[in-house]
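Excluded from the complex is one protein chain; the other protein chains are retained at their positions.
Entry: chain A
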């Protein structure tokens, strides 16, 4: 519940008068305001700057430093004020949190200083308001990266003997700067890539003439030399690939990665060529394979950061480029069609078909203008000029727009992704806050009932357990309790609700209901009839029905599930404070309350039967699906 709204709690409680004439049951007592004193101003002196606020403002959050009695440690008797030797700037934000219920993060503040202050005042950073939460998370992430970088560079300095040989090799491959051997290897492979690429290029240069035959490219003239060079390069590449494959932490993932595919494509033509030697039929295909040797140049991307960034940029900008291509294609088709039909009439026209006109359109639109195809008719020339003008528009205009769009959309996408990721987290936070406040009520109910049960059995040391809720919370819970009484229904949490639904759909209700509950007029008479019974048996009958149910609930607790944590859930749920919104094992543990052969006084046994059916067959009939792994834990 937001703190700002806490000021309206008295109004909500007063408005609850509207339920009173409608309710049929008596209402629970309001929590007594034991130490009701007049609201007073307290002075907080933070490093000399004095802040003043009402005491009740601070008490809105009782689990922080300022809201609890912890601040008494800072009370200065001489000046009758609370002195904190901390940063007054950040304290401003902290105090505003108490006043408005929203915690803001000032942008000029250092993230670690802010975190320290929040930790000092006992405030969780998760409750930073939505307006500042993104900024806070960004700064926090940057800081964490900085710390990680520092740690990494530290780790790189020290030797880590615990790494296996394989791991050291992988590290050497990925960061060549770790050791001199890795650096040597890095440069050697780089050199051989360069050699291989240059060989491929020079191979095709015409290299002087052998007398008596036509000009030969160098590759055929010095074929042995080139073959040796090629073999050497391919051997180096193969060895490198095999070493990487061996050292990779996940070989399957390595094989699938882009770099390894490039490696494979770079060396395969050689081996295929070895296999199919001197066979004239397939040598044509063999020659084609040589084209793939050019992929060796992509191996440079391991050596060049810039190349990798370019590749990543193209990949991320693919949709914009695709759109450009698509619009170009549309324009090309349109103009090619128009040119074809315009030039159809002229003789000896090169525009033989529409696909043939594609070439003309592309050359004209990109303003290349080779001149191998020119329109001859007047209409063709007109349309040709329109084509070239629109080519300028279609190509030249969108490109800068796309470039700037790309950078804007890229950042926007990043922010949208971040926001989407945070939206889930934000919704989860809202849900947690909601369930937290409703769970707080349920837990305090159990705590309250537990307290009364304990008071009955007379164990004084557990009494103080229930007093941990603040006055505001107890008032809020009283309000919810009144609503329960008005409608004669109780709040339960989701899992119990689903459980009840499951159980009620699985079995039939036994028809043996005690006659006192044959309610023709529905549930409204239920608790009243109980009430009329109770007044005879118990002294304080202000909470008759629930108290009795509590006795029966708590005397034995059924715990299902074979997981270990279920046991701790039973204990910890009794001690859960209001701010433990999320039960730790929500999904796994299921707690059903059941009555199991309670040695209750005979007057109460009719009530035992009146317990709704899902629970009562528990002891007697073995509900097949639930009875497995049932552990009985007696209360406390």
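One rule holds in what follows: a contact is a pair of C-beta atoms (placed from the backbone, for glycine too) under 8 Å apart; a residue touches a chain by one contact, two chains touch by 3 or more; residues count from 1.
Quick note on the criterion: contacts and distances are computed from a predicted model.
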The hidden chain: which UniProt name fits, "Kv channel-interacting protein 2", "Molybdopterin biosynthesis MoaE", "Protein MAK16 homolog" or "AP complex subunit sigma"?
"Kv channel-interacting protein 2"
Of the candidates A:25, A:94 or A:118, the residue in contact with the absent chain is A:25
Considering the whole complex, not just the chains shown, which residues of chain A touch the missing one?
1-2, 4-5, 7-27, 29-30, 33, 38-39, 99-100, 434-435, 437-438, 476, 479-480, 482-484, 486-494, 496-497, 500-501, 504, 521-524, 612
